[in-house]
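Note that this complex is displayed minus one protein chain, with the remaining chains in position.
So, chain A:
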Amino acid sequence: MKDMRRCKAKKMVAILMVATLTMASLAGCSSNKKEITSNQTQETTSTDTKAGETADTSTEVRAVMSNEEIVKLAASEGKVGNWGLGNEYEIQALLTKYGQPITYLSQAFDMDGFDDDSITLASAMTYNELGLVKNSYDGAYNYSDTVGTIDMNDEGVAMLEDNIFCTRAFAEQNPNTVKAFIYASMKGWKYACENPEEAAEIVYKYGSSVSAEHQLYMASEVKKLVETDINGNTVTELGKMDEAAMSQTLELAKKYIALDDKAAADKLSKLTLDDVRDTSYWEGATASTDGKFGTPEKASVTIQLKWLPQAQFMGYYVALEKGYYDEVGLEVNVVSGGGDISETTAVSNGTVDFGVTWLANLIAANSGGMDLLEISQVYQRSGLVLVYKLDTFMK
């Protein structure tokens, strides 16, 4: 009797195993097929565009929709993506510009949603996600020339991004430290922009979240954001706070930062540039030729980045590596960001002394009751674009 049961049990196990194996193999089959077909379509599209290019440039221009049509189509399908969490204001401004509702899909921190077409108009930073979409190295999607972009600067809805900030109180109490920090950081940025390859290697050495190739791509793209303003003009004074671009950012921020707290919303509507930035420290730092600002009040300082260690922040890593911080008498500790405890909070409660954030996030934080002060604007133009596949938006 017992043996019989055991036998039965064995049989059932065997049947189950066979069933799972067949299921697994069938599942494998179907996904393989999918891959093959997607590869095929990709190949055909790339050859198509190549043919178009060689045939006539005018036919290619006619083939793809205008930015306005693209935005309208994607918005009507509800397939515009952004990460949210304070990164969405430029996209909302663009949607408003073309008369669309300001809703968007929550985009994950990879481009899979764009790859599988659940998001047809996806947010991307020129130096990061766009590279992943276009390039062919490991971890990238290899779309190369089959994608187009909508640039926030060209559309007139650019908002300034990566800056350096601290609390107003810290700046007032430690003016020498602040100036010395800006001076050395800008020296780092200058060197990084002149030698992007070396900067990428340095960042990679300091604990990288991405591959060396992507780091290099990022360095070359970040260089453009640091050295070009929103109108496309070259910037020679790195880190300057351009009045017009700052005003545009503040204006858009007031329109699109939606705050449920009425007190905060009131404060936001009354905010002026003087509430969020002070140019005197940067001016003091750039006026100096030797980097001597008197004894720093606080010699050991920490800066928290907005994201993981990558070439987006190459200036600070280069300054660290080249000893520029040592030269001005500062011992600097670079802390990576990316958690949900944002850099604004960390700076505001004194966990760190300096932070890198987007100007819009600083404006929101100050509306909410913080007293943060931008002391330098590293990125002179918006690095945010909307990326789309050309064949999705053909006329």
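Everything that follows uses one rule, which is that contacts are C-beta pairs under 8 Å (C-beta built on N, C-alpha and C of every residue); 3 or more make two chains touch, one makes a residue touch a chain; residues count from 1.
By our rule, contacts and distances are computed from a predicted model.
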*Quick one: the chain not pictured, UniProt calls it what, "TusA-related sulfurtransferase", "ABC transporter ATP-binding protein YknU", "NitT/TauT family transport system permease protein" or "SPW repeat-containing integral membrane domain-containing protein"?*
"NitT/TauT family transport system permease protein"
*Contacting the left-out chain in the complete assembly, out of A:174, A:215, A:312 or A:342*: A:342
*For the chain left off this view, which of A:138, A:260 or A:274 is in contact with it?*
A:260
*Out of A:15, A:85, A:169 or A:394, which touches the unshown chain?*
A:85
_Interface with the undisplayed chain - residues on chain A_ = 9, 78-79, 84-86, 103-108, 112-113, 116, 118, 257, 259-264, 340, 342, 344-345, 348-349, 361, 364-365, 368-370
